[in-house]
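Removed: one protein chain of the complex. Kept in place: all other protein chains.
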Amino acid sequence: MGDLGRVPVGIVGASGYGGVQLVRLLMEHPGVELVYLGGESSAGKSFSDLYPHLGHRVDLKIEPLDLDTIANRCQAVFLSLPNGLAYQMAPTLVAKGCKVLDLSADYRFSNPETYQAWYGGERQDRELATTAVYGLPELYRDRIADAQLVGCAGCYPTASLLALSPLLKQGLVLPETAIIDAKSGTSGGGRQAKTNLLLAEADNTLGAYGVGGRHRHTPEIEQVCSDLAGHEVTVQFTPHLIPMVRGILATVYANLRDPGLVREDLITIFSAFYRASPFVKILPGGIYPQTKWACGTNLCYIGIEVDPRTDRVIVMSAIDNLIKGQAGQALQCLNLMLGMEETLGLPQLSFYP
Amino acid sequence: MGDLGRVPVGIVGASGYGGVQLVRLLMEHPGVELVYLGGESSAGKSFSDLYPHLGHRVDLKIEPLDLDTIANRCQAVFLSLPNGLAYQMAPTLVAKGCKVLDLSADYRFSNPETYQAWYGGERQDRELATTAVYGLPELYRDRIADAQLVGCAGCYPTASLLALSPLLKQGLVLPETAIIDAKSGTSGGGRQAKTNLLLAEADNTLGAYGVGGRHRHTPEIEQVCSDLAGHEVTVQFTPHLIPMVRGILATVYANLRDPGLVREDLITIFSAFYRASPFVKILPGGIYPQTKWACGTNLCYIGIEVDPRTDRVIVMSAIDNLIKGQAGQALQCLNLMLGMEETLGLPQLSFYP
Amino acid sequence: MGDLGRVPVGIVGASGYGGVQLVRLLMEHPGVELVYLGGESSAGKSFSDLYPHLGHRVDLKIEPLDLDTIANRCQAVFLSLPNGLAYQMAPTLVAKGCKVLDLSADYRFSNPETYQAWYGGERQDRELATTAVYGLPELYRDRIADAQLVGCAGCYPTASLLALSPLLKQGLVLPETAIIDAKSGTSGGGRQAKTNLLLAEADNTLGAYGVGGRHRHTPEIEQVCSDLAGHEVTVQFTPHLIPMVRGILATVYANLRDPGLVREDLITIFSAFYRASPFVKILPGGIYPQTKWACGTNLCYIGIEVDPRTDRVIVMSAIDNLIKGQAGQALQCLNLMLGMEETLGLPQLSFYP
Partner (left out) sequence: MGDLGRVPVGIVGASGYGGVQLVRLLMEHPGVELVYLGGESSAGKSFSDLYPHLGHRVDLKIEPLDLDTIANRCQAVFLSLPNGLAYQMAPTLVAKGCKVLDLSADYRFSNPETYQAWYGGERQDRELATTAVYGLPELYRDRIADAQLVGCAGCYPTASLLALSPLLKQGLVLPETAIIDAKSGTSGGGRQAKTNLLLAEADNTLGAYGVGGRHRHTPEIEQVCSDLAGHEVTVQFTPHLIPMVRGILATVYANLRDPGLVREDLITIFSAFYRASPFVKILPGGIYPQTKWACGTNLCYIGIEVDPRTDRVIVMSAIDNLIKGQAGQALQCLNLMLGMEETLGLPQLSFYP
């Protein structure tokens, strides 16, 4: 137990954007204390060498990865690493009693074949993997509260599923008509130097990628959609890179089963569905979300429209890809796992403009 | 006839973004000479008062609007005005023998009720309006060549229709499944001061507008789709505002009639469809267009993907909204109307990055 | 006295960017309660009509301006209006016992002729104006604590003066060599529709304005510089508009009196000068500030370099123009005026990237 009764927590992979969001959020969280930062290539450095602007508040050093140290010092640990590394650490950490929140894809899939098909690798942790809970609190709040291992939802899946879930869960739409046209800022690509993410390349332009179901978030979205619909669901998911730093907008299309439903009906249904979800904000009729509204918060804004000419519903959901789409959601899960208030330490007011 | 055998042309509404593109393009066009700039609020000003960077090449003054003057001096005239003004000028100009290219919506609709329903106003020019040709050369090249009055296609319709036309014309998709998720830079809103288009508002963010068939480009797209399909077609069209100056990307989804078609089939079909269209570039398999590639050119880049899991085709088309989506296309129409080469004076190479 | 012993405060001019920052900051301030929003053109509207993303937290209506109402309900009031309006309200509000924090230029000048020369207008409040304190806490902390009327410092002056003050106060540089090359995001222009601030105009570009001492912040900077130096000082101030929403960087040049001073000396001197100033962060040698580090916070980051070849010191200061440069600074002043801790309710951690 940390200072002042706070829960001691650690971060493995603190140098990336997920890491720095977590550090930022944990500094202001009243119930936990950040006691460990771990990394490989950055081990030995001060965190403020990587992010000088936090030098005045964070004086932790990045330590080399040692699972015993982590388990001894931390009651819970966030793994913020590239795919394929968490499953080499989580079994030991869990065995030593640590609560583990993985921000990679390693523990998101209930079917190990799906993971293997999309991410490869030879895993020895099948048994543990089946105990992992999908970290999207709005859908799996109770199971997360009881979990010791959470595979936090991806950024695109979070925005997509929050828009689709009420429709699928209540059978309001034909699942096979679902199309998710998603748009993300470039910070989703991480703090690694990639030519296509240079400002000189990615600014003033817009393009799709992973078109035709080739993006790895497709099976993740489909897994949850299938769970909600009660049968196998295939969706069309197309991500686009937008010339901005943060934010995801998912524009979701689906055909209504009952063409008599109007916009206000759906606003009522969505509002009821998310009544107990403090971070989902259903917008009034005629208001469509801007990603900027969610920036720097753990909120998801949802706007809903019905086109009576086509019998389609169009749902737009906006999140901050690095907070509700990543670090904030992980912290939301931790709050639940520790029995704290779900909203604790999570910002709900963006700065505008 | 102008200097050196060049065709004398004019621009009414030269102060906006459409106007300045036209001026820029006409300065380098070898077959025409810009002899007249007209405007209302800016009358009396030098063009370089509005756009100082062109002061070294353009020393024209904006003249007050006078239809006689225009018709006397110009063999062809571009009307680059807000909707609802061109139809007050075109009848006189046409009667006096001027070729008229209207960049507004006034002459885009074959059915006057559609125009009236979406744009309002009391028009007295129904007879003339029926002679207007829709200014999208890739579809109506021959009719444009013979026209005296052209209603140039809108920016979103251009990107959308170039992506959809081969599919509809050849009956490859189920028309009612067509969804156009379109994304535009903010210059599409023109050079008028609007709060929502301020950099402080529109940068770092992304949102949809006119959702559910409420955008005025919807009927324009549907008119042409219906023409191509041979029956009334309703499409889903959703525009989004992107934090960049120029460019439109349309991501178009539709269900294939024949699920046996593969990507390469469609690339072949599109390439054949646009064989005689020098500005449409069909990309090789696996390459998806970036709007920046088209910037500063009259090109439309088209990428095609098929998702065999969903039997959908996804077509992405990228244009410069102010050139192929506006001024360049108008000039392309003029080239055809004057019997010149279609590509004359129209840039085909962007600067990158 | 408001709810739970909180101090009731109001905002006049809540619809602009200064207003929305204040609303945002006050929502999370533990010592005050926002009880009044006033406006003219927006009177009668809900605040969430103007800023829908805050609808879930702010349900105040904009009320018409009535000085009696304000004074009755508010112990302190922020005036966030265009220049020339505050001085028509402040005399009444002060007379009724309200603490007044003006965010415009109206109460920034100790010499009424200077205000008159740069801003015009016929003022009847000279006596009151002489009691106003310049709202830059790092320089005038004690006087602000005792003031009833504060003329909060402008955005450029804040960045410029925090960089220059230690140098001038301690006579380290030749004042007449001071050059301030300042760069600001476009939100400094406010939420008014101006053509030159459109994204289409202001993105992808960079230019200076008000060159040669023509910007109104010049006399404001010079007034404080003269106060610090103990004699009349003229500085060179050149503002530039940068294609970004928020942030100001001031790059300040001056010739050292003592060419023997090295960078580390100056870092020591600056650190000492700002020892009691919790929002000023002096960076280690070789680290230069990014405006983004300060975004969403009330911080000012300062980097210092000496060029021994030219005997010049170069100081770079970065702030969020809407927080430390406007609303946050006003709240910092209010904290002092109310005897609360200076940092109360003011963010010190930005989100990055």
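Per-chain numbering from 1; labels A, B and C assigned in written order.
Assume a contact is a pair of C-beta atoms (placed from the backbone, for glycine too) under 8 Å apart; a residue touches a chain by one contact, two chains touch by 3 or more.
What you see is a predicted model; the values in this text were computed from it and never measured.
Visitor: Which of C:Leu65, C:Ala193 or C:Ala208 touches the chain that is not shown?
Guide: Considering all chains, including the one not shown, the answer is C:Ala208.
Visitor: Going by the contact rule already stated, which one of C:Cys98, C:Ile314 or C:Leu336 would touch the omitted chain in the full complex?
Guide: Once the missing chain is taken into account, the touching residue is C:Ile314.
Visitor: Looking at the whole complex, which of A:Leu37, A:Leu168 or A:Val245 touches the chain that is not displayed?
Guide: In the full complex, the listed residue that touches the missing chain is A:Val245.
Visitor: So which bits of chain B touch the chain we can't see?
Guide: Interface residues of chain B facing the absent chain: 17, 20-21, 24, 27-28, 51-57, 187, 191, 203-204, 245-246, 281, 283-284, 287, 290, 292-296, 301, 322-323, 348-353.
Visitor: Mind pulling the chain C residues that touch the left-out chain?
Guide: Residues touching the hidden chain, for chain C, are 176, 179, 181, 183, 200-201, 203-209, 211-213, 234-236, 238, 240, 242-247, 249, 251, 253, 288-293, 295, 303, 305-307, 309-310, 312, 314, 316, 318, 353.
Visitor: Mind pulling the chain A residues that touch the left-out chain?
Guide: Against the missing chain, chain A presents residues 17, 185-187, 189, 191-195, 197-204, 243-245.
By our rule, only the chains that are shown with their structure count from here on.
Visitor: Can you name the chain that lies farthest from chain C, using the mean of each chain's Cα atoms as its centre?
Guide: B
Visitor: Counting contact pairs per chain pair, which pair wins?
Guide: After counting contacts between each pair of chains, the winner is A-B.
Visitor: Kindly work out which chain lies most centrally, taking the average of its C-alpha atoms as its position.
Guide: Taking the mean of all protein C-alpha atoms as reference, the closest chain is A.
Visitor: Are the interface residues of chain A and chain C largely the same numbers on each copy, more than half shared, or largely different?
Guide: same
Visitor: Where the CA atoms of chain B average out and where those of chain C average out, how many Å apart are those spots?
Guide: A distance of 45 Å separates the two centres.
Visitor: Chain A to chain B: how many Å between their CA centres?
Guide: From the centre of chain A to the centre of chain B is 40 Å.
Visitor: Enumerate the residues of chain C that touch no fewer than two other chains.
Guide: Counting only residues that touch two or more other chains, chain C contributes 17, 187, 191, 203-204, 245.
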